[in-house]
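Below you'll find the structure, written out as structure tokens, and then a few comments.
FYI, not all chains are in this one, though none of them got moved.
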């Protein structure tokens, strides 16, 4: 999982039926020092994240787990909102 | 998932039977500011995307979900056509 | 999936039994303008690709699909031979 910040939203009327009703957020992966790192991506929110919040997200097959038994065809899902992190 | 633009098509007569009848598009991943980012790839279209449209696509095992119960051997599928996105 | 060119072959006598009888090709990923892009990899051929042909390949779990019900432990499979592609 990677740390990220919510930086936007995506509106898509024509999409896979499995994505109907999902909230699609644009997130920017972050390094622990909060520097942006890598290409922003589109993730499905499963925890009620909002604009500018710091989150962590899961990629790949696991990104569908929070939505089971619904089969949501996503490879990225926000699974946590960060209260804080610390690094040494 | 990543944002992308449809930039081309692929024609392949000899291919895995599971890909028969699919539409193969060449897509260019985009950053939210619409700058190209990374290597263009070949994705199967599941939503009727056309030339130059902005889309988002899913990678990995999830790319086969839109086509179930057919087993389409793809690791990339367009799952949405973007109306618009906004970033802060 | 990515575009690639077949650039070589691999011979391996000692290998996982699931790979017995497979054809192992070295492929170079290509950009749509045919410039090499990224590290060459070893893919199992499922479509009869030959030297110098342009192909596309699938990665990850989907790479095993063309060989089912045999369980071939590969994460890359050539699934199509390109007739031509066009980009705008």
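Which chain is which? They are A, B and C, in the order written, and residues in each are numbered from 1.
To be clear about the criterion, a residue touches a chain if its C-beta (ideal position, glycine included) is under 8 Å from a C-beta of that chain, and two chains touch if they have at least 3 such contacts.
Note that the structure is predicted; figures quoted are calculated from it, not measured.
J.: With 3 copies in place, how many does the full complex contain?
T.: Assembly-level count of identical protein chains is 5.
Convention: only the chains that are shown with their structure count from here on.
J.: Taking chains as nodes and touches as edges, what kind of graph is this: line, ring, star, complete or other?
T.: Topology of the interface graph: linear, an open chain of contacts.
J.: When the C-alpha atoms of chain A and chain C are each averaged to a single point, how far apart are the two points in Å?
T.: Chain centres of chain A and chain C, defined by C-alpha means, are spaced 31 Å apart.
J.: Measuring from the mean C-alpha position of chain B to the mean C-alpha position of chain C, what distance in angstrom results?
T.: 19
J.: Among the residues of chain A, which ones contact at least 2 other chains?
T.: 61
J.: With touch defined as at the start, can you tell me which chain B residues reach chain A in the complex?
T.: Result: residues 1-3, 29, 31-32, 37-38, 46-48, 56, 58-63, 65-66, 68, 77, 79-88 of chain B touch chain A.
J.: Sort out for me which residues of chain B touch chain C in the complex.
T.: So the residues of chain B in touch with chain C come to 7-16, 18-19, 24, 26, 39-43, 51-52, 60-61, 63-64, 71, 73-76.
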